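Removed: one protein chain of the complex. Kept in place: all other protein chains.
Here is chain A:
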Amino acid sequence: MKFSLGRWLLPVYAVLALLFLMVPIVYTFIFSFNDSQKSNITWRGFTLDKWLNVCNVQNGAVCEAFGNSLIIGAVATVAATALGTMIAIAIVRYRFRFRSGVSLLLFLPMATPEVVLGAGLAAQFLSVGVPKDMVTIILAHTMFCISFVVVTVKARVAGLDPALEEAGRDLYGSPGQVFLRITFPLLLPGILAAALLSFALSFDDFIITNFNSGAVTTFPKYIYISASRGIPAEANVVASAVFILALVIVVSAQVSAAARAKRLAKSG
């Protein structure tokens, strides 16, 4: 058994620690119902108005920023997931030269502070003379997502039983058929997890975006700019809605995975 002291102390601590982590989330959620005027600092009474008219504030600035974040997140996710998945397959399956160089190149972006990545790209765009807009944000986001995709998909490729693909080849499947019918479906959960992670990283990124966005406003950048004059409750609405959606996706994935594990345990 654990420390005799730990029997009660540890569970109580864990509950308190988890509650502590929830504090600003709950605060943000509650203040999305605040009947506030321009800034959303003091409580002025409950209203559903902000949830029903999210886009009415500041000529739809909140929604425009949110829309930009969705577009950037979607494009960067597709690009990073494709590039990263290919690298992951190559790393696990093939032998090639400069192997340690490749893994260093994949590791370094994750070990570099975001402010350095952001300033570096901005310095490059400046020296080449590329104007900063939506495209430069997407290029930046794709860059920092690739490594995370590689790491996530790599684990899945490593866990793949090569006998399954061998069986496909033995049954005269062409390399293309074997990939599309066997390899890809088996990798799909890992690829989807990587895509979700990329989207989350891109959607919440502020530091790199701030250096490479020019006049384009993303949702986090909108909050940063508005912080000095007060964030409208509509921003809390958007953030809360995204939070609930993400929570539903993750919890249902966990619950269904647990249910599947139980079924497998029973049938096995």
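The definition used in the following text is that contacts are C-beta pairs under 8 Å (C-beta built on N, C-alpha and C of every residue); 3 or more make two chains touch, one makes a residue touch a chain; residues count from 1.
The working rule: contacts and distances are computed from a predicted model.
As stated in its UniProt record, the chain not included in the shown complex is "ABC transporter permease", which appears among "ABC transporter permease", "Anti-sigma factor antagonist", "Heme chaperone HemW" or "tRNA-specific 2-thiouridylase MnmA". Considering the full assembly, A:120 is the residue among A:60, A:120 or A:173 that touches the omitted chain. Taking the complete complex into account, A:242 is the one of A:78, A:134, A:186 or A:242 that touches the chain left out. Set against the missing chain, the residues A:92, A:134 or A:186 yield one that touches it, A:92. Listed by residue number, the positions of chain A touching the unshown chain are 2-3, 6, 10-11, 13-14, 17-18, 21-25, 27-28, 31, 41, 83-84, 86-87, 89-90, 92-96, 100, 102-117, 119-124, 126-127, 139-140, 142-143, 146-148, 150-152, 154-155, 158-159, 162, 193, 197, 200-201, 204, 206-207, 210-211, 219-220, 223-224, 227-228, 231, 235-236, 239-240, 242-243, 246-247, 250-251, 254-255, 257-258, 261.
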